[in-house]
Each structure stands twice: as C-alpha cells, then as structure tokens.
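Quick one: the structure is below, questions incoming.
Of the protein chains in this complex, all but one are displayed in their positions.
Each chain carries a letter (A, B and C) given by its place in the written order, and its residues are counted from 1.
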C-alpha cells in the first residue's frame, strides 16, 4: 500500500498534530529521553501516524513522524516506527471508536503498575476523567500483539481511558490523539495525588452513585 | 444585564490581571492541562471575571476571559464560564470582603483533602499565612452551590484563606485575585513540606500563643 | 550614616551580584513567591546588601536591592529591607569571617527542621560540603535577634555552613554570598536525598575518620 496524493493532505495535518502532541509528554514530566509515544488514526483509512523509534523529543517535527498500516508496516516515512507500534495498531483494529493512543512510563502511574494495583477512585477528578478505579492490565512481553490484546481486554471492563500495564507502564486512549494525551496527563496527576494521599494514611473511595453522577456530568456537560 | 461603556475599562484591566495570574498556576506546579481557575470580583459591581471552561493555559489571554454576574450567568465573553463558576460566585455573594478566589487540584494539598485531614500548623510559614491549621471542607458535588456553601462555612471557622474541599482539592481566597493566588502557592508549599516532615516521624504543632504572635505580626507588619 | 561616593561603586557591584544570586533560589526550587533572601556583607564596611521585603523574584534587579547597616537600618534603597534582616545582620556582627547569608524555606530541609532532626552524614557529598551532620537550631520568633543568636550558637558547634532553624527553615552562610547560595543549594539536595534513602530503610552514617578525610580534601584541594 502506498499513500496517494488524495490522502497526503490529511496525513500532513496529522503528522503536525502528532508532532506537537509529543511535546506535551516531556512538558508534563511523562517521559524521559525517547521513552513514550503518541499515535493518531488517519480518519477513514486503515492507517495511523506514529513516532519513529529511538528518536529524541527535540527532533520530533512533522516530517520525522511515520505512517503505518494497521498491521504496523511502514507506509510512509524515513525511519522505523516506534517499537510499540504493534500495541497501538492492535487497539485501532479492535476499537474503531478509538482515534488516538499514548504510551508513557510516567513514574507515578508506572509505580502503581509495578505493584499491579488499580488506582482507587478517591478523588472527584478520577470520577470525572476515568469513571472509577483505573485498572491494571496483564504482564505482557513486547514482540507480538500481547500488549495490544491486554489493553483492549482491560479497557472492555472499565469506563477508564487508561490502562496500567503490569510492570511496564500506562497506555491511554481517546477519540483523537489530543484526548489520549490529556488522559495520559490526568492519569499521572491522579496517580501522583493518590500516591501522596496514601503515604500518610488510608483514603476512602467515593460512593458508586457519586462516581456515576460526576462521570456523567463531566462527559456530557463540561467544556465548550 | 449588559456591560456599559462605563465599567468596560475596569473590566479590561481585571481581564488582563486574571489572565496574567492564571500563568502563575502552571508556573508553581499547581495545575495540569485546564484543571484550575482564578477569578476576581469587579469592585463595586455584582460581577466577576473568570476563566472560560476547558481552555488551556497557553491560550488564556485577556480576551479569552469571561465576565459573569454573581449568579454565574455569562455577561460578557465568547465562551462558557468555568464549570467551577457557581462556587466562585457563591463566595462573592456571601463574603463582600473577598475579592479573589482560586481553585486548583495541586497535588500535595489535594492529598490532604483526600484523607480529610487538616494540615497541622507546625511551621512558622503556616502561622504567618494561615493563622493555624488549614481546615478541611465537606465533600460536595458540583452542579449547584454545595461547594460554595462548603467553602464559606469552613472559612467562617478559621483564619485560613485556604479550604481543602474533601476528595476534591483546595480553594483559596483573598482581598483580591493576586492574594488568592499567593495563598494557593503558599498552601501547596506548606502542604508539601508538612507531608515530607510527617513521612519520617511525628511533628509537633506550634503553641497557640506563638501562632497568634506570628500571624499578627505577618498580617500587620510585613511587606512594603 | 549615608553612603559616600567612595563606597557607592563597591555597593553597585554587590547589588548586581546579590540580584543575580536571588535568581538561583527559584531556579533550584528553594523558594516560592517571595519566601527567601540573600545578603552580602560590604567588605570592610559595617554594611550589607539584602533583598527588599515582599518583592517577587522577577522584579529583583540590582536597583531593587537595599543597603542596611549592621543594626538593620536602611541606609540606601527605596524599599523596606527583608523582614529577615535582623537575623542576617546579627550573623555579620558576630562572625566577621562570614560574608554572605541565605535564608530559604526549601521543602526537604524545612521538613527536617520541622521534626527538629539533624540530617545525618550518610553521603560523601554531606561530608564534603558540611563536614558532618547538619545541625538543628532552636525555635525562635521573628522580631528581635533571637533567630540570629540561634544561628550563630548552632554554627559554633559544627563545621556545617547550614543550620536548620526549628519549625522554620534553613539558613546558610559562607565567605561570600555565592558560597552561601551554593550551601543552600547543596543543603536541599542532600536533605532530599537522605529523605528518600530513609523512606525505604535505615541508612548508616559514614565513620568520623572518613568524614574528616573527605571534608579536609574537599575544602583544601577541590576546585580551580
């Protein structure tokens, strides 16, 4: 498969958007060196735009991004796609409603994932953004679609756009790449805040009814 | 109600000031993404200037700010006001002495609020700025004036310009918006420092007499 | 006393230096808002240059600095001197070898001071810079020379250029203002590192003989 002139323009816009969104990862302390990546589905196409492998955030302009098909094969770009591409494209294949995926090793979220412990819904911000506890996915090795399957299966049992992959780190999703990046930022914020709260004593969960009310309001009323 | 030419000038200055003050929130690590807001009462008017809902801090210039009446209805501006507007205007209605309100989810202060634990007055900085323990407010859902009432009732029992709303996060107040932002900054600083102190052992409170002496001196003598 | 033309030039250089050094405090995370100050003795004069009270770090240029005599009275400058001036000048009066004083409320150092617990000498960096445990000074109220006396008495029993004033925060000293700022930076670094080390288990002190060897070498051999 090659990219036709027809879709090159769409891809150009997404390359720029995905490049810009990568800058949010170090800005919010979610990544060091090259250890995190953002992808976006090309709307209406079996394609995604993703970070190239092993490239620093300072060098990530639109031209550096690569385009892959949903089997993870390089379609357009000068570099090899991120080594996490198989996980991203598995999510896109299984979940047509998802348009953006983010993977980081943000420290507080990854600490919960190392203990295989869900982040309990003890804050209104968690109810708003995640709709309940933030779940832990299985331990899965890189190299095939094990990580992608673990993400999809865990997301299926939750309203949360974030999954803590055991001993590895978080993946977040959203209708587009910007929403997935927002989820990654909010995840680290609540992972940190609940960590701090729990360090000095026990913390009660919000009631299920309150969580439902907050989640519903935030998803349907909030914003412009 | 519409804004007359007469008060447009006052509002223009406050819009610029509130926009500038929003930049202090990410600068001091009090917020991520769009999760915090500053408002200022328009002196002598039943109006306030506040952040629009769901807008990032990079885009918050004076023109983006919105003006609401003290029932929270949009009076001037192109966007919907912050979803926390009801809490801000409730405070302005009940407390004529308050000219600025700030809401954040700053991590250390929010951690204390998740445990529903007041920050004990163990530092001279807490005595200076807060005049005693920093109190916890009730758990209240967004959507009506429950949060506003919780803030006002909790402030009534304390010298502190900060309230830790349970499972939610801090609100701070002041005679103007700048003072409320300073309180939000100092709150996170002391929330963090006492958290750190307590992690490695018990910490004694200052005596009530010492707290009174420090608070009185700081409020009446300090500054230019 | 007034400043003569003869010493105005010396003071001008020190004003610029002290203004520059104030920028190091927020850079290294030692202060928020206006809560910290640097002073420098005017060599050969009964004068010191210090931060004005209640002024933000963004506004601290050379012209904003003030000159005081060693009783803390304003000699030159447009603003009131820092409310911590009495402590700084007490140190200069009692210790002719000291040419710079820094006060912050840096969070990790202040956490140790809230527990009234010295920072144990468990790292080569502490032996190098502080020559042993970093001592705790008494609890003292602002308003007279109690804080200054507490600093001088505590320094007298130690090789450390840093004192943790109980329930308040650190003061550091040096032959000049730059050395005192360096001590404040290194203090927070070791306060943080030992805090982290102790969170997960006990930590052994270095032997007295090793501390002596390291301190001697660092003070006499290190640097250009």
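We take it that a residue touches a chain if its C-beta (ideal position, glycine included) is under 8 Å from a C-beta of that chain, and two chains touch if they have at least 3 such contacts.
Bear in mind the structure is a predicted one, so any value in this text is a computation, not a measurement.
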**OP:** Please work out which displayed chains the absent chain touches and list them by label.
**Re:** A, C
Subject >> Options C:17, C:117, C:145 or C:189, residue touching the unrepresented chain >> reply: C:189
**OP:** Can you work out which residue in A:92, A:108, A:171 or A:215 touches the chain that's missing from view?
**Re:** A:108
Original post:
For the chain left off this view, which of A:45, A:159, A:198 or A:213 is in contact with it?
Top reply: A:198
Subject >> Where the unshown chain meets chain C, residue by residue >> reply: 28, 122-125, 182, 185-186, 189, 192-194, 196-197, 199-204, 206, 210, 213-214, 217, 221-224
**OP:** State which residues belonging to chain A touch the missing partner chain.
**Re:** 32-33, 35, 52-55, 79-80, 83, 105, 107-108, 110-112, 114-115, 117, 141-143, 167-169, 195, 198-199
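Methods note: only the chains that are shown with their structure count from here on.
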Original post:
What shortest step count links chain A and chain C in the network of chain contacts?
Top reply: 2
**OP:** For the Cα fit of chain B against chain C, please give the angle of the superposing rotation, nearest 5 degrees.
**Re:** 90
**OP:** Give the identifier of the chain nearest to the protein's overall CA centre, each chain being represented by its own CA mean.
**Re:** B
Subject >> Chain centre separation (chain A, chain C; CA means) in Å >> reply: 45
**OP:** State, to the nearest whole Å, the distance from the C-alpha centre of chain A to the C-alpha centre of chain B.
**Re:** 32
Subject >> Junction residues of chain B, two or more chains touched >> reply: 199
